[in-house]
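This is the structure I want to talk about, given as structure tokens.
All protein chains but one are shown at their positions in the complex.
Naming follows writing order (A, B and C), and every chain is counted from residue 1.
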Amino acid sequence: MWAFFIRRLLQMIPTLLGVILLVFFLFNWVGGDPAYILAGKMASPEDIANIRHQLGIDQPWYSQLWIFIQQIVSGNFGDSWATHESVSHIFATRLGPSLVLLIPMMVIETVSAVCFALLVSVFRRSILDQSLMVLSTVMMSISLLVYIIVGQYIFASWLGWFPVKGWGDSLWRNLTYYAPLPIFLGLMVSIAPSLRLYRTFILDEINQDYVRTARAKGLTESRVLFKHVLKNAAIPILTNLLMSLPGLLTGAFLLERFFAIPGIGREIILAVERSDFPIIKAATVYVAIATMFANLAADLLYRYLDPRVSLK
Amino acid sequence: EAAPLKVLHLSLSAAETGFDPVMTSDLNTAAIEEQIFEPLLTYDYLARPVKLVPRLAQGMPVITDHGKTWLFTLKKGVYFSPDPVFKGKRREVRAQDVAYTIMRFMDPKNRSPYKFLVDHKIVGLDQLGERAKQTGHFDYDANVPGLEVVGPYQLKIHLTGTDYNFGHAMAQPMFGIVAREVIENYAGDTASHPVGSGPYMIGKWIRSASISLIKNPNFRDEVWQFTSTDPSDQDIIRRMTGKKIPQIDEVDLQIVEESQSAYLSFLKGELDVFGVPGQFAPIVLSGNQLKPKLKEQGIQLTRLVDPAITYYFINIQDPILGGMSVQRIALRRAILMSINDEEMIRVIYKGQAFREAFPIPEGVNGHDQHYQSLIQYNPKEANDLLDAMGFMRGSDGYRRQPDGGPLYVKYTTSLTSQDRDLEEIMKKSLDRIGIHFVSEKLKFPEIIRAERQCRVAMRLSSWIADYPDGDNFMQLWYGPHTHENNASCYQNSQWDKLYEKTEMLPDSPERDDIYKQLARLLEIDGVTKVSTSHIRNVLIQPWVIGYKAHPILPSTWSYLDIDTKQEAH
Amino acid sequence: MNHTTTSPSFSPSLWNLACARLVRDKIGMLSLGIVLFFILLSVGSFTGLIAQNWDEEIAVNYAPPSFLDTSKEHTDTVSRPVIARQQINLYGLHDPLSAVLNQIELAHPQDTMPPNDEKKLTHLLLGADKWGRSVALKTIKGSETSIMVGLIAAIVATCIGTVLGALAGYFGGWVDDLLNWFYNVFTAIPYLLLIFAIAAVLNQKGVTTIILILGLTGWTGVFRLIRAEYLKHRQREYVLAAKAMGASHYRRMFIHILPNTFHVILVQLSINVVGFIKSEVILSFLGFGVPVDVVSWGSMLNEAQNELVLGIWWQLLGAGAAMAILVTAFSVLTDTLRDALDPKVVA
Partner (left out) sequence: MNKPLLSVQHLSLFFKQGDTSKQVLNDISFDIEKGQTLALVGESGSGKSVTALAIMGLLPEDLVSIDEHSTINWHDQNLTQLSRQQHRQLRGKKIGMIFQDPMSSLNPVMTVGEQLMEGITLHLSLGYKEARLRALELLSEVGIPEPNRRFDAYPHELSGGQQQRVMIAMAICGEPQLLIADEPTTALDVTIQRQILELIKQLTNERHMAVLFITHDLALVGEFADKVVVMRHGSIREVGITRTIFKDAQDPYTRALLLCRPSLAHRPFHLPVVEELLAAPHHGIEPQRERVRGIGAMDQVLMSVKGVSKRFPVTQGLFSRTYFDAVKDVSCTLYRGKTLGIVGESGSGKTTLGLMLAGIIPMTQGHIDYHQDLHNVIGTAQLIQIIFQNPYASLNPRFTIFQIIEEPLLLHFPDMTRQQRKQEVERLVGLVGLSSTMLSRYPHEFSGGQRQRIAIARCLALKPHILVCDESVSALDVSVQAQVLNLLQDLQDQFKISLIFISHDLSVVRYMSDEIMVMHQGRVVETGQSDHVIQSPQMPYTQNLISAIPKGYLL
């Protein structure tokens, strides 16, 4: 177990190095030069040179890379070039809103997708199954952008059920007042793929021999489903869920922008627009580490849930 | 029983960048800083054209020595907002603080975007900056001859040369006075600890999401006493005069990037003031009037011409479009003639802009409202001109260089959807005269870099007044400003000489005459075609009292009031 | 070398079986019909048979949709005052072009500026966009770009993923380690940043760029699956048998194993097509959309973004519905294909 854990941790190092190099060179070579913006409208070439010096981007690439690596090791990415806010503070404060959006979304999505998936796999090949599948396909075919534009217009403005946008500093108010509409719209696109995926997981299990054994024991259908099938299907469902989490963190930028939610996705777009390299670097490294740990966690969870796999 | 809290709800279209005035470059941040910090001077709320008036200064400065010496006298009894640094004591604003504030702009560590307002202007200050660049340390204790502290409330500023615009610099929110001990205490993190003497200070602040401004308890007694002869202002004057500034208890600012979101919020009453983006004009306006439906709700509209221009420029150093040969001049003029600004105003700006041919917009000193453009939309003549100059069409219907070389216009835009519209306009224009359109889309910082390196062939740029003087616009084509903001990289000694003459002149008919020549010369050389000026439409909820859009001041919230009864309704 | 032996085709009978299964599935057939219809549309527009004139401004701005009468015409009679060039004050400056212009004006008098009296429709079948272009034609023309982008990008992504996955899964060892490392790096970088980074590298905006962005970011899923397939298959006895028979690595990888992963590849391909058609919208939103002389559903939806509050819903509807229908049909078809091609599912 520990050996496995440590080996996996060691394996992260080359991956992280790859990420670092890729991002460093991509953004250093071709990313914009923020000095031209920071210098203001009337800057002279000396002003720009001064700013480049202040930011350290006039140094040779290898010393910049070295600084970058030092930053990663120390976990201190310095300050944002555009706002002078410390990068760690930016992520600490933007993570909350993203999570307030994401966690309920994940929970509702998973619970309802699993319920629907169980339902349709029980009634598979029936009209219910087929119509629900077609409906979910239609739902996921519509662009999130369309959902947001139309949803905000109809539900927030026209019907007035939700606020149009905004974010506060009380968790409860955010959760109950500001977040519901974006969560709902996000769910419109995300439930369907999960439902379809989980349905295949559950169908895979339902066709297994042990289900037949359970039925042969005379168990009720619901016990067969919830105890036997779900317990097995939960393994791919949960690991899948865990692995998709880090990607979602940055993936909600459309919702964050339209509903004025100060989340990470929006911050990253802003950073790219401003060529705010410290934030881009930190975002990449943080998300990469999160992704790797999520994968590791998924692996551990998988091994924990599935007694057949032993930790080697 | 306490009166209900008066809260003004506003939105900003982009996130704030932190509140250290010396580092600020964007308007949204400046708007907030305008309320927190106070510069020496400001602009009168109602007067049009805008007029400088004292803010922290007791009165207008005494200018002597042909505009080279400026004597400012500060108001007494002005205090910074409370901060732990002051250890519970009230801290008064003194002349020394003004000198310190100005010195900060030259500190290379601050990399101030508005350094140009004092750069090379104050005797002895540049040297201090140079020394700091070498030693890495800016000596704030050094004696700067140009910043002469005459007494606790008096500062005499010695300029290196004649500058009648220095007063405008001292009215910018970036020159809001700061206290040295605050800055030094929060060194490295000054942007999150704004301490000024303005009517408001920061309350709750969720970065990039919402900022709430609350009253500064140390703000001096000041009453609303603006005057104006404009009949449309009389109602405001009647309702506001004599009220203590500020009336509003809290300003709640939300960052809303998507304009659909902001507009829908305003309709729901979640926002009190909403600057209508051009593309939304058709829903709120019919002609120049508010839509009846909105009018019924009591929503007010104020309109104003932005002190800004949009202008097409062509890079005079571009290998294809540049050069001063007659052929190239003709080519550039033909390109500029092919652009239908009327169509752009109608389709893209939804009528919320007008054709402006003069490089200095309305409301800015030096503007000429009778100026007629030499370059008018006339694709037919443009085609004839190109034919006459030997730009012949090839078999594909597109023109080539007279020597047979390739001919195209690389048009640079940014990545927003508005930029896509601009590209469409340009493509249509060039199609009219048979020239290939090549698109170059860059992120905004990259555009600026490319411009400064004279690599942008053509672009529709815009310039908004930093201060309401024509010089702020005309310098855009000044030869020595190549690699700065002369993006057309225009270098014409005749033009430059004329421009240098205007620099020595105050706002006067004499200077206006030269400005006309400068403007005409730009057109003759086909460097620039000024395209439009925009109308700012601001919607105000019925319960907001005293709102008048100001062309220069980035925010005027302290001059407003709210009718809480009506708001609750 | 002869054809039948070196290029293993799909088993006609497997293929027939799949077709037979497909034909039996009514919803599958319907979606196939829809997909074919859209492909036909886009081929038609590609060859210029239809929607060639999509960029003609035939109607007034934002002409509303009308299903009955599209013939109403509107004459734009904005008369523009023409100022004679000679009347313009040159403030004593010399205009080097005045001689030429004088000549031109002598030859073709310019003072009669042609009045802008083009007749424009006030109503259109699916309405008009802000330039007065037909939304219907744009939607058709947009299908060309969107489908092309989706298809080519999916092919690029699938090819990259397949080749790398095949190499990694087949050879294992350091090849696998290397490619897996590459895969890990790619999946660890946030997708959003990857898009920006690749867009920045390519730096040239056009349909090719979109295809490359999507192709270069979308290969990972294919890689994972194909690698797993190859890991599974390389131990299969038919591969061992081929090895015992003396077949080369190349032959085992591409002639023996590859056809056995076709069902995975095909399904991945169509999943990617669906995903990429949708992604193009987001790319447009981020500013990496198609160039101005091209129209795509993504660019239409982005234009429509601010139109809905203006009460102009037709462009949103046109592009949104077309996309939803095609993507739905494609997904359903994918599902049907997956079932039909899956050797495990016995009918």
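Going forward, a residue touches a chain if its C-beta (ideal position, glycine included) is under 8 Å from a C-beta of that chain, and two chains touch if they have at least 3 such contacts.
Bear in mind the structure is a predicted one, so any value in this text is a computation, not a measurement.
A.B. asks: Omitted chain: which shown chains does it touch?
C.D. replies: A, C
A.B. asks: Per the definition of touch given earlier, which of A:L219, A:L245 or A:L300 contacts the omitted chain?
C.D. replies: Result: among the candidates, A:L219 touches the missing chain.
A.B. asks: From the list C:S66, C:S98, C:T122 or C:N260, pick the residue that touches the absent chain.
C.D. replies: C:N260
A.B. asks: Of the residues in chain C, which ones touch the absent chain?
C.D. replies: Residues touching the hidden chain, for chain C, are 2, 4-5, 8, 10-11, 13-14, 24, 236-238, 240-247, 251, 256, 259-260, 262, 343, 347.
A.B. asks: Footprint of the hidden chain on chain A, which residues?
C.D. replies: Touching the missing chain: residues 3, 6-7, 125, 208-210, 212-221, 223, 227-228, 231-232, 235, 305-308, 312.
Basically, only the chains that are shown with their structure count from here on.
A.B. asks: Are the chains arranged, by touching, as a line, ring, star, complete graph, or other?
C.D. replies: Looks like everything touches everything, fully connected.
A.B. asks: Counting in whole Å, what is the centre-to-centre distance of chain A and chain C, each centre being its mean C-alpha position?
C.D. replies: The mean C-alpha positions of chain A and chain C differ by 25 Å.
A.B. asks: Would you mind listing the residues of chain B that make contact with two or more other chains?
C.D. replies: Touching at least two other chains: 260, 264.
A.B. asks: For chain A, which residues are shared contacts with two or more other chains?
C.D. replies: 149, 153, 157, 272
A.B. asks: Which residues of chain B touch chain C in their complex?
C.D. replies: So the residues of chain B touching chain C come out as 259-260, 263-264, 279-280, 282-283, 326, 329-330, 333, 342, 346-348, 372-374, 376-378, 380-381, 384-385, 388-389, 414-417, 419-421, 423-424, 427, 437, 439-441, 513, 516-517, 520-521, 524.
A.B. asks: With touch defined as at the start, can you tell me which chain A residues reach chain C in the complex?
C.D. replies: On the chain A side, the touching residues are 14-16, 18-19, 22-23, 26-27, 29-31, 130, 133-134, 137-138, 140-146, 149-150, 153, 157, 246-247, 249-251, 253-254, 265, 268-269, 272, 280, 283-284, 287-288, 291-292.
A.B. asks: For the complex, which residues does chain C have touching chain B?
C.D. replies: 61, 78, 80, 82-83, 85, 87-97, 100-101, 103-105, 107-108, 110, 113-114, 130-131, 205, 286-289, 291-293, 299, 302-303, 305-306, 308-311
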